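Omission of a single protein chain aside, the complex is shown with its protein chains in their original locations.
The block that comes next holds subunit A.
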Amino acid sequence: MKTDQGYQHRLNELEAKIGRARLDPVVVCERAAGLLAGRIGCRVDEAHTHLRQLAAEQDRDVHEVAADALAALEARGVTPPAQLRTAADALTRHHRTPSPRPDPLPQPDPVPPTREWTEIVQQVLDALPGRRTLVAPERDPDGLIVDYRFVAVSSSVVDLSGRRREDLLGRRVSEVYPSIVDGPVWAAWRDALADRQPREVGPVPYVSSDDDSPTGVTVTVHVQPLGDGLLNSWVRHDEQTRLAERMAHTERLGNLGWGEWDLVTDTTVWSDELYRIYERDPADGPMPREESEALVLPDDDGVRKQAAVAFGRGETADLLYRIRVNGRIKHLRAVVDAVRDAGGRPLKIYGILQDVTARESSRVKLAQVERQLREHQESLAIEHRLAAQLQQIVLPIPDAPIDLPGIRVAVRYLPAERASRVGGDWYHAAVARDGSVVLAVGDVAGHGVQAAATMAQLRHTLTALTVTTTTHPAELLSNLNELLYAGDAPDGTATAVILRFDPATRQLRWAQAGHPAPLHTRAGVTTELARPYGPLLGALPDPGYDTAGITIEHDDVVVIYTDGLVEHRSHSLAEGLVPVVARLNRFSAEEQPASLAGLLAELHTANPDDDTCILAARCLERRHG
C-alpha cells in the first residue's frame, strides 16, 4: 500500500519534470523545428528560420509561436496518460484498497483471481528482460496453502535441468521441484503472502527432481508478492560472480559505471565505478539525486532537458554533459533507459555513465593547440608580409648591377627561409656629394617589423650623412652608433661595414662595427681584409671606430656580406667562409670572369635562420679622356 502510493508520487514527480523540460522554451523551439522539418521535409535550420519569420510577422515571441506549432503538430497520435495507466492498474487492482487520489480513476469491482490477470502478468513478463516466474498458491478447503502452481513464466526461463516455460506453466511446484517443499523458499512464499513484503532467500542449494541437474550450484531467490501470486527471480551464484567480475572489469576498463533507481521501492543502487566517478565513498551510499543533479554545469541544463523529453517519449536518452566534482570538471556520457510496465510507465530507471573526460579534454586540448598554431601562423605570416613589404619599400634590390664611378656593384638579398626570421639586413651603394662611392651592408639584431624599422632608420640616416656631413667610414659608424645607443629605439643593436671608394685614386678605406671584414679577390686568391677595431652599433656609448685601407686594381672584386651567408648554428664563421672563398677563388681565376650577378647567384644559398645580403663590387677599367 505504502509502496504503491510512494511509486505514484515518484511517477508524478517524474512526469512533472519531463513536462517542465518539454515547456522549456529552447526545447520547445527545438522540438517544434524538428517536427516541422520532418512534416514538411525541410532542413531543421530552415524550420527554425520559418518559425522566426512567423514570429516576426505576428509580432510574437518565437517561443510562443513554437509552442503553438508544436501543439498543432502533436495533436495527432498522442496516447493520453490515463490510457497508458490502465494496464498497469489492472496488475495491482486486486490488493489495492481505494485511497483518496487527486485524479481518481473509476474503481473496478473487487474480483477474485482469474486467468485474466495472470495472462496480463504473462504479457508483462514477455515484454521485460530477465527470467521470472509467477506462482500462485493452492489452498485446501480450509484455506491452508498446500502447494503452488506456475501461472506465468518469462519466455527466456531455462532452469538448470533444461526446463523451459512450457515445461513449467500450469504445473505444481511440488512436482517439478519437490525439494522446495517446506524448505526456505516455501517458507518465504508463505510469509510474503502473509505480510505482502518482498524478500530474498538464499543462497540455497539448487535441487530438482531431475537427477541430471548440476550439483554444487546455489541460487538466491527474490520473492515479490504480486496480486495473489508471488513473482520470483532466480540468480545463480556462480553466474552472478562471473557476471560481477566481468562487469567490474568492463567498468574499470571503460570508466563505465551504472546506477539504478527503482521507482517502485525508491531504492537507488550504484556500481563501484559510479562511486569512483563521483569520488564518493561507497560506505555513504548513492548520492541523493538532488545532490548529483546540482553537480551538473548550468550550461548543460539544456542538454539534460532535451534528454528528459526524449525519455518522456519512451526513448533511450543518450547525452553528453559535464559535472563538477571536487572542483574538477568531468565529462560524462550517459545512456538512460527504463524498465517500463505494460502501459509504458517507468518502473525502474537505469543509467550507464561513462567518464569521457580524458577523451574530451584531449580533444579540447588538441583543438586549442590547433587554433593557437593557426593564429600563430597567421600572425607570423602577417608579420612576415609586413616586414618584407617594409624591406621592399626602404630597400629596393636592383635587378641588374649598378655602375657607379669606377666601380660596378651587384646586390643580392635573400630573406630567411623561416618566415619568422626575416629581419633587418640592408645595403647602401651610392655616390656621395664629394664624388666618392660609399658602399655598406648592415644587419640589425632581431627580426620582424621592429628590426625592419630600425634598418630603415639606419639606411636613411647613412644616406643623409653621406650627403650632408661626412663620407669617412669611421665617422659614419660613430654617428650610427649614437643613433642606436641614445635614439628612440632603445636596446637596438646592429652590425655594419662601410667602405669608401675614391674613383680617382682607387683607394678603398673601410671601418666596421661588429661585422665580418670585407673579402678581396684577385687572380684566384681571396683574402679576408683587415678588421679595424669597432664594436657593434648600439652597445657602447662612445666606442670609437678605426679605419683600414688598400688600393685596388682593375677587375679586383670586393665582397661585403651579412653573416647569414656564413653563420649557421651548426658551424663556426670560419667554417662557413670556406665555400665562399673557394667560389671567389674560381671566379677571379677565370680569364673571362663571369658576371657579378652570376657570382652572387652562386654564392647564395638561403640560410634558414637569417637574412642574407651580399654586395659585390668590381673595380672597372679606368676611363681615359
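Points worth noting:
The definition used in the following text is that a residue touches a chain if its C-beta (ideal position, glycine included) is under 8 Å from a C-beta of that chain, and two chains touch if they have at least 3 such contacts; residues count from 1.
Quick note on the criterion: contacts and distances are computed from a predicted model.
According to UniProt, the chain absent from the figure is "Anti-sigma factor antagonist", selected among "Spermidine/putrescine import ATP-binding protein PotA", "Anti-sigma factor antagonist", "Multiple sugar transport system permease protein" or "Multicomponent K+:H+ antiporter subunit E". Within the set A:Pro225, A:Gly406, A:Pro503 or A:Gly534, the residue that contacts the chain not displayed is A:Gly534. Residues of subunit A that touch the chain left out of view are 420-421, 443-447, 491, 493, 495, 513-516, 531, 533-536, 538-540, 543, 569, 572-574, 609-610.
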